[in-house]
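Excluded from the complex is one protein chain; the other protein chains are retained at their positions.
For subunit A:
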C-alpha cells in the first residue's frame, strides 16, 4: 500500500484497524466458547442469554476422565468429607464417581482414546518424516528419470478422498487382521503423510546449497557421512516444521479413524462426537474433551507460525 498521506487515508487506516480487530474477535469466538464451556458448571452451558461471566470450575474435566453415576439424594456430610476434593466438584452437580469393588476409580473412555491418538500420531509422524527426508534428499540432489511424474504420483496419493482409499484398505485389513489396531492406523497415516513430507522436505532440501556437501566430499567424507553430518543439521528447521505438520494431520484425522477403528485403537476424533449420541449431551464434558484435544495443536500452531503458509500450500509459497 502507498504510504499514508492525506487525512482521508488516515481515517481509512483507522477503520481498517477496527475492522481487523473485530474480524479477529469473530474468528476466535468459537474457540473462546469451547474454552469457556469447558470450565462451566453444567447448568450454565446452555442458558439464554448465554452465560459469559461465571466462576470457572474443573468439574467438566473430572467428568471427562471418570465414569459417573447420578446421586439419588444429596450426599451425606460424611460421604462428602470422605470424597477427594476433585470428586466434590461433581457431587455439587448431583453426580458421583463409579468405583470398582476395591475402591479404584473407574475411568471413562477418554484417556484411552487420547493415548491412542498420541501413539498413532507420533509413530506415523516419525516414520513419514524419516522416510520423507531421505527421499526428498534423493529427489533434490540426484537426477531421477521421470522425476516430475514421480512427484506428481507422490502428491496425488495424498489428494484422494479418505473414503475412496478406505474401502479397499478396510477389506485388506480385514483379511490380515489390522482393523482396529494401532498399526493399521499408523500405516495409513504414514502413507498419507509421506507424500506430503516428501514434497515439503524437497523444498527445504533445495534451499540447502549443494556446495556444503561438495566441500565435505572434498574433505574426505563419503556421501552418506556428508548427508548425516552436513545436510541433516542444515535441514533441522525444515524437518521440525514438516514433523509438526504431519503430527497435526494425523492427530486431527477423522474419516480413516471412523472407518478403521471402533474401540481398541479408536482415536479421539471419532470418539468425541460419539459422546453426543442420544438424549441431552453434557456439553461441558464435550467442551473439556475438545479443549484438551485442541491444546497441543494450538501450541504447535504458534511454534510453527513462520512455516504455516509453506506447509499449507504444499510449498507453493515459500516464506
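The rule we apply is simple: contacts are C-beta pairs under 8 Å (C-beta built on N, C-alpha and C of every residue); 3 or more make two chains touch, one makes a residue touch a chain; residues count from 1.
Everything that follows uses one rule, which is that contacts and distances are computed from a predicted model.
Asks: Identify the UniProt protein name of the omitted chain, choosing among "Sugar ABC transporter permease", "AAA+ ATPase domain-containing protein", "Branched-chain amino acid transport system substrate-binding protein" or "Acetolactate synthase".
Replies: In UniProt, the chain that is not shown appears as "Sugar ABC transporter permease".
Asks: Any idea which of A:62, A:120, A:198 or A:241 touches the chain not displayed?
Replies: Candidates A:62, A:120, A:198 or A:241; residue touching the omitted chain: A:198.
Asks: Which of A:11, A:28, A:74 or A:107 sits in contact with the chain that's absent?
Replies: Reading the full complex, the residue touching the unseen chain is A:28.
Asks: Can you list, in ascending order, the subunit A residues touching the missing chain?
Replies: That gives, for subunit A, the contact residues 1-2, 4, 13, 16-17, 19-21, 23-24, 27-31, 33-34, 37, 46-50, 131-132, 134-135, 137-139, 141-145, 150, 152-157, 159-172, 174, 187-188, 190-191, 194-195, 198, 217-218, 220, 222-225, 227, 248, 251-252, 254-255, 259, 268-270, 272-273, 276, 283, 286-287, 290, 293-294, 297-298, 300-302, 305, 308-309, 312-314, 316-317, 319.
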